[in-house]
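All protein chains but one are shown in place.
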Amino acid sequence: MKLRVLYFARLRERLGCAEETLDCAGSTVADLVAQLQARGGVWAEELATGRAYRVAVNQDIVALDAALTENAAVAIFPPVTGG
Amino acid sequence: MKLRVLYFARLRERLGCAEETLDCAGSTVADLVAQLQARGGVWAEELATGRAYRVAVNQDIVALDAALTENAAVAIFPPVTGG
Amino acid sequence: MKILVQSEAFELGAEVDALRRGRTDIGAIASFVGLARDMNDGSDVAAMTLEHYPGMTEKALAALVEEAQSRWTLLDVTLIHRVGRLLPGDPIVLVAVAGSHRGEAFAACEFIMDYLKTRAPFWKKEVTPEGERWVEARASDDVAATRWGKT
Partner (left out) sequence: MKILVQSEAFELGAEVDALRRGRTDIGAIASFVGLARDMNDGSDVAAMTLEHYPGMTEKALAALVEEAQSRWTLLDVTLIHRVGRLLPGDPIVLVAVAGSHRGEAFAACEFIMDYLKTRAPFWKKEVTPEGERWVEARASDDVAATRWGKT
């Protein structure tokens, strides 16, 4: 399915990407993350299991087993540090 | 010993006295309170054992067994309700 | 540290600006304003008068703030309490605590209010349709003060 994927803060800088549109073969957030890790390099490094990042689908933070929907906006970002 | 005794708020109104100077025969706050209770009427009523009032000697809240000193300022007042 | 007992109104914004002016080491300012309400214990309140014990009041407030400073690392504290006649909606008390981090500022601000409620010599008298009445001390204020432990 088609997804809009956004990256923020340190991840945006490290991955060299603020936003992309891609086709995801799987149906969950974990599937998307696996697909991104498979790109290798900084993608494999930054999204490795155990690294601290958060995922929001359509602006709600979700767990890795959350389902994706066609045209969802998926945001991947470091733990937040506002306030 | 000679004491300056001040009354505040509801106690001031009920006792009809804001401030007086008196000679206290005893040496503790309890002695002073007993002397005031002995006046009878509202004094006995308002300062009866079990009634909620506080005593400050020279502007520090103290317990009934606190010692008095010559010319001390003793304040007797209801529980506070500011803020 | 600034502690005032006054009949005049105060301005929260001005007081907090004064706390932080010229400083860049403050990370958190927790503040509290207590206001006179139009209703208390089921009665309409048209006005209130705040009586205090001049001299002891200032001493008791300074002791509260010093106690807070001994418990937490604070950068500055402002405490202002009004006396005299107040109308519903009027601010009564202001506490502002500046610290490096928010946890200490919040704790110290609430601690000062809880202790003030049981230790500072102020008394409220309300004007209600049933006449004037002295406000009774609340058991809930004693409970709030005890949770901070012994001094």
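Letters A, B and C mark the chains in the order given here, with residues in each chain numbered from 1 onward.
Keep in mind that, in the parts below, a residue touches a chain if its C-beta (ideal position, glycine included) is under 8 Å from a C-beta of that chain, and two chains touch if they have at least 3 such contacts.
Owing to the predicted nature of the structure, the values given are computational and were not obtained by experimental measurement.
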Seminar exercise, completed: Neighbours of the unshown chain, displayed set only, are A, C
Problem set entry | Residue among C:89, C:131 or C:149 touching the omitted chain | C:89
Seminar exercise, completed: By the document's definition of touch, the residue of A:21, A:49 or A:81 touching the omitted chain is A:81
Seminar exercise, completed: Where chain C meets the left-out chain, the residues are 11-14, 16-17, 20, 23-39, 88-89, 100, 102-103, 105-106, 109-110, 113, 140, 144
Exercise. Hey, which chain A residues sit against the chain that's not shown?
Worked result: 6, 8-10, 13, 52, 56, 59-61, 75, 77-83
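Basically, only the chains that are shown with their structure count from here on.
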Exercise. For chain B and chain C, what's the span in angstrom between their mean Cα positions?
Worked result: 26
Exercise. Rounded to the nearest whole Å, what is the centre-to-centre distance of chain A and chain C, using the mean of the C-alpha atoms as each centre?
Worked result: 48
Exercise. Among the residues of chain B, which are close enough to touch at least two other chains?
Worked result: none
For this session: Would you mind listing the residues of chain C that make contact with two or more other chains?
Result: none
